[in-house]
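Here is chain A:
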Amino acid sequence: MILSAALFMIGVIGVMVRRNIIIIFMSIELILNAVNINLVAFSSQLQHVVGQVFAVFVIAVAAAEAAVGLGIILAFYRNKETVNIDEMNLMRW
Partner candidate 1 sequence: MGQAIAFYTISAFVLFFAVLVVSTKDTVHSVLFLVVDFLFVAALYVLLGAEFLAAIQVLVYAGGIVVLYLFVVMLVNLKRPPEAYEDPHRRTKLGYALSAAVLVELGAIVGYGYLTPSPIRPAPAALPVSGNTEEVGWLLYTSYLIPFEIASILLLVAMIGAIVLAKREL
Partner candidate 2 sequence: MIDSFVIPLLKIAIVLNATLVGVTYMVLLERKVIAWAQSRLGPMRVGPYGILQPVADAIKLMIKEDITPTRADKWVFTAAPIISMVPALITYAVIPFGPTVNLFGRQVALSITDINIGLLYVVSVASVGVYGIILAGYSSNSKYPLLASLRASAQLISYEVAVTLTLVSVILMAGSLSMVSIVRAQEIQHVWFAFVQPLAFVIFFIGGLAETNRAPFDMPEAEQELTGGFHTEYSGMRFALFFLAEYANMIVVSSVATTLFLGGWLRPFPNVAALGFLDIIPSWTWFLAKSFVFLYVFIWVRATLPRYRYDQLMAIGWKLLIPLAIANLVITGIVKVMLL
């Protein structure tokens, strides 16, 4: 459990501090993995498989989110030619 908390922390730091949006997405994947590790640890401790079932769903959702997110990044990059998140300010003057 401490491992998953630590991994979660590293992911959160990555999300907040880095400017490259692809690295932000990868930190989100790290966070999801941390959650998965937690689920599997509990599943192995309580000897019930439902934790692993939930983890499978988390992986599926992460796959869907990664695909759509990367599509958005590509579409954005085609217009603005940057992956620096500070420059993605279409909603701001």
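In this section, a residue touches a chain if its C-beta (ideal position, glycine included) is under 8 Å from a C-beta of that chain, and two chains touch if they have at least 3 such contacts; residues count from 1.
If you want to know what made the cut, all candidates are chains of the complex that A comes from, given by their letters.
Because the structure is predicted, anything quoted here is derived from the model rather than measured.
Chain A shares a touch in this complex with candidate 1, selected from 1 or 2.
Of all residues in chain A, only 1-3, 5-14, 16-20, 22-23, 25-27, 29-30, 33, 36-37, 40-41, 43-44, 46-50, 52-53, 55-57, 59-68, 70-75, 77, 81-84, 86 touch candidate 1 in the complex they form.
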